[in-house]
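What you see is the complex with one protein chain gone and the rest in place.
Going in written order, the chains are labelled A, B and C, and every chain counts its residues from 1.
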Amino acid sequence: MNQLRKRVYQANLLLPEYGLVAGTQGNVSGIDRKRKIIYIKPSGVPYEKMKATDIVGIDLNGNIVEGTLKPSVDWIHHAFIYKNIPEIGGVVHTHSVFASVFAACEIPIPCFTTGQADIFGSEIPVTEYVDNKADNIGKAILKHRKPGCPSIILGRHGVFAFDENPEKAVFAALMTEYFAKINLFAIILGKISKKTLKELPKYEIKKWYERYHGKGYGQK
Amino acid sequence: MNQLRKRVYQANLLLPEYGLVAGTQGNVSGIDRKRKIIYIKPSGVPYEKMKATDIVGIDLNGNIVEGTLKPSVDWIHHAFIYKNIPEIGGVVHTHSVFASVFAACEIPIPCFTTGQADIFGSEIPVTEYVDNKADNIGKAILKHRKPGCPSIILGRHGVFAFDENPEKAVFAALMTEYFAKINLFAIILGKISKKTLKELPKYEIKKWYERYHGKGYGQK
Amino acid sequence: MNQLRKRVYQANLLLPEYGLVAGTQGNVSGIDRKRKIIYIKPSGVPYEKMKATDIVGIDLNGNIVEGTLKPSVDWIHHAFIYKNIPEIGGVVHTHSVFASVFAACEIPIPCFTTGQADIFGSEIPVTEYVDNKADNIGKAILKHRKPGCPSIILGRHGVFAFDENPEKAVFAALMTEYFAKINLFAIILGKISKKTLKELPKYEIKKWYERYHGKGYGQK
Partner (left out) sequence: MNQLRKRVYQANLLLPEYGLVAGTQGNVSGIDRKRKIIYIKPSGVPYEKMKATDIVGIDLNGNIVEGTLKPSVDWIHHAFIYKNIPEIGGVVHTHSVFASVFAACEIPIPCFTTGQADIFGSEIPVTEYVDNKADNIGKAILKHRKPGCPSIILGRHGVFAFDENPEKAVFAALMTEYFAKINLFAIILGKISKKTLKELPKYEIKKWYERYHGKGYGQK
């Protein structure tokens, strides 16, 4: 089996393992840029029954080119992101709980702590509400995303995360949920304690982000 | 063993697996419409000790027709729902944590996000408090339920979920808890941020609900 | 090995399994009324390393009569409860998270929902703060406990639960945590929604409690 198809399968299984989805909601895709094939979760298939061969290969217009199942109804938003952001290799969509809290309020996730600065380099931005027609979701993401930030809150909807491969996109979705939880309760504690919470200064955020993404971090 | 009885057994086991119950509280049933037999959890039996043959078969008046144990004391509410809503094939009762928060406050779960619109097509309604006598619970459910919405909050009590089969009813109970958690924290964050949270407009909710329940979603 | 000693061992293991303790905090005991021996967790032994033979047998004055380890430093409170409430056969002490929230505030857990009425038959009461000297904790429990209610919040400390055997006492500790969580968030949601939360009326609580404890419930 195609290596990327298998990776997309395994990356989809991380969503329930990380507690980012309930039911059949949520999906991960990955793109083979050379062959112009997107591998994506099939529509409405529960994670615990999904097999690697259920992962669907589609072209950028949604035509099925590999597999026998129908792709996620969200394929069009994934395809839009791949078409418009060339460096992206993996896309994730979830309604994870605490990120959805910010989505319900149409509030971005502010960058209060260094851990978020490391990974996101900014607040995690939010879009206005858009419906599920045509390219509306994709366009809203493009309009509001922050450079270098691998995730966005979709107003009244959920999360899209995107990075150079499916595994990194899942990681961004996980950390979005993680900092949504911290920041929700920080906003509550700050309010009760009459502390004015501020984001870290921009130059401090930059310092942490560059360290984490630079040569000094990891085994590069 | 009867196939439905086994399915009801397995659907009951999903309640602790999904974290929707503690102790012996909660129960799932399924109805065989042809034979007019309801299969339901036995009363007071812990999930971890329950065997498939412990599932009780009763007629619509609560007479035991299969098995040796006594049915859940809630059998009467299950039977009332089956008698009065012909399209229902499975019923679930829980006191899951976040749904119980709304129950304690006698507040419905508003439809803030598209994920809830997909599945419930509306707020999840709430009944006034009723006691456990005769048909009081069943009548309150019938009075307040929303067409197409597979779940309801029972004032100062818990949740009833119902759908065409036991598995789908358990899924509705799971998603009720999921959106109760999101919406509780959205109400708190909205209040603190001085954002006036509104439900999605009715026509938008309809759009998502129809997509999710229509031919475009899943492998139909 | 003595059967009760083994049961006390297994009941202690339920505390980490149910997420009611962290570290070495928390303990379960059971009493053999005929032999006047209390079996209790040894002091400071992590749950994951504890063996059945580590359970200590003591007399009512704390003298070790079985086993080689020292009993929990809380043995004196367990013994006090056994001496003063003859129908109790098992005692549990925890600092479980949401019950500790009520303890920190010295606020009882109000009876908002029927699930709590079933098991506790009232609010879960709270004691004032007392230190760990002599019988102070035991006396505070005796002074504030509610008849029929198998649990109490110890002001600025944690939970004591007690019932006819160790397993039932652990169950009471579990359900104390469960309703503490529901009621904490109900108080928050009620406040934000400007709903005045009231306990269920006393006669309604009684109705549910008597049903749950009566012949109609379970396989009695």
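One rule holds in what follows: contacts are C-beta pairs under 8 Å (C-beta built on N, C-alpha and C of every residue); 3 or more make two chains touch, one makes a residue touch a chain.
What you see is a predicted model, and the numbers here were worked out from it, not measured in a lab.
Q: So which shown chains sit in contact with the chain we cannot see?
A: Every shown chain touched by the left-out chain: A, C.
Q: Using the touch definition from the top, which of C:32, C:59, C:106 or C:199 touches the missing chain?
A: For the chain that is not drawn, the touching residue is C:106.
Q: Residue by residue, what part of subunit A touches the chain that was omitted?
A: Within subunit A, the residues that touch the unshown chain are 112-115, 118-119, 171, 174-175, 178, 181-183, 185-186, 188-190, 192-193, 195, 197, 200, 204, 207-208, 211, 216-219.
Q: Need a quick check: the contact residues on subunit C for the chain that isn't drawn.
A: Here the touching residues of subunit C are 22-25, 42-45, 69-70, 73, 95, 97-98, 100-107, 129, 131-132, 156-158, 184, 187-188, 191.
Convention: only the chains that are shown with their structure count from here on.
Q: Are the chains arranged, by touching, as a line, ring, star, complete graph, or other?
A: Graph shape, chains as nodes and touching pairs as edges: a line.
Q: Since subunit A and subunit B are copies that touch, is their contact same (over half of the numbers shared) or different (under half)?
A: Both copies touch with mostly different residues.
Q: Provide the C-alpha centroid distance between subunit A and subunit C, rounded to the nearest whole angstrom.
A: 43
Q: Can you check how far apart subunit A and subunit B are, centre to centre, with Cα atoms defining each centre and the answer in Å?
A: That gives a centre separation of 31 Å.
Q: Could you tell me which residues belong to subunit C and also touch two or more other chains?
A: Within subunit C, no residue touches at least two other chains.
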